[in-house]
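Partial view: only certain chains, each at its native spot in the assembly.
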Amino acid sequence: MAERLPPSKIVLEIPSRLEWLDLVDRMATGIAEQMAFSEEDANSVANSVLEAATNAIQHGHQYNPAHPVGIVFEVAPDVLRVKVHDKGPGFDVGKVLNANPTGPESLLEPRGRGIFIMKSLMDEVVFEMEAGKGCTAVLTKHHPARRAAL
Amino acid sequence: MKASTRTEGDVVVISLSGKLMGGPDAESVRQLIRESLEAGKKEMIIDIGDVSWVNSTGLGILIASHVTVSNAGGTLKLSRVSKRISQIFMVTKLHTVFETHESIEEALQSFTG
């Protein structure tokens, strides 16, 4: 069996402006490609990381360009973990984590789908918050082919 | 995001390209929809074949457009939804809201045919 390498860490930092979100997409897509995720899984990763970064910019930093959003990609052969960090106050996860925006009464709401999309497309979504330290969304996607090969 | 419109018979085709992500994008699309309705055009296609990605804020723009057009008694359809975007449509069940077509031509025919 091959030696288990420590995960490769790739770090991206962008100002809190929507115009830089496309860089987040390019990085997520490039890393998913390098990891040989399927097209569908690569789409899941890119779509989810974009949602987390959008929330960090909008809700975490209220578009304040002086506060960068930090994104850390931890790449292991069989799993990708992405941490999206903002310096904001965080939020009451219990209130939103079980929201279902697909019901008839909310289907036409213009907002409230970001966390639901992340939860639907990733294997695990966790929010870490600590007073004064900000809010980090931790998104995990396993690589099914790589797991099967072990 | 960039937007352009053209009219085919009674149908307005709004072509979007780039990234659809809220902010100023919302106002540009709202404006185009409003102009069409004011010109008496109630049948619209938003072509998103050249949109590389949409986040949930961008979805909000499409939903708001759908609601505005429906409330005015019109119909909004989408054309050329990429695999990546249709993944989000499926997960959020927005595929039950939007009528989608493989091509602009097919969408036009569904109005006139």
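The letters A and B name the chains in turn, as written, and every chain counts its residues from 1.
Keep this in mind: a residue touches a chain if its C-beta (ideal position, glycine included) is under 8 Å from a C-beta of that chain, and two chains touch if they have at least 3 such contacts.
Everything quoted here is computed from the prediction, not taken from an experiment.
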item	value
Copies present in the complete complex, per labelled chain	A x2, B x2
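Everything below uses one rule, namely that only the chains that are shown with their structure count from here on.
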item	value
Centroid distance [mean C-alpha coordinates] between subunit B and subunit A, Å	27
Contact set on subunit B toward subunit A in their complex	19, 21-23, 52-53, 55-57, 59-61, 63-64, 66-67, 83-84, 87-88, 91-94, 96-97
Residues of subunit A defined as touching subunit B within the complex	18, 21-22, 25, 39-40, 43-44, 46-47, 50-51, 54, 58, 101-102, 107-111, 113-114, 116-117, 120-121
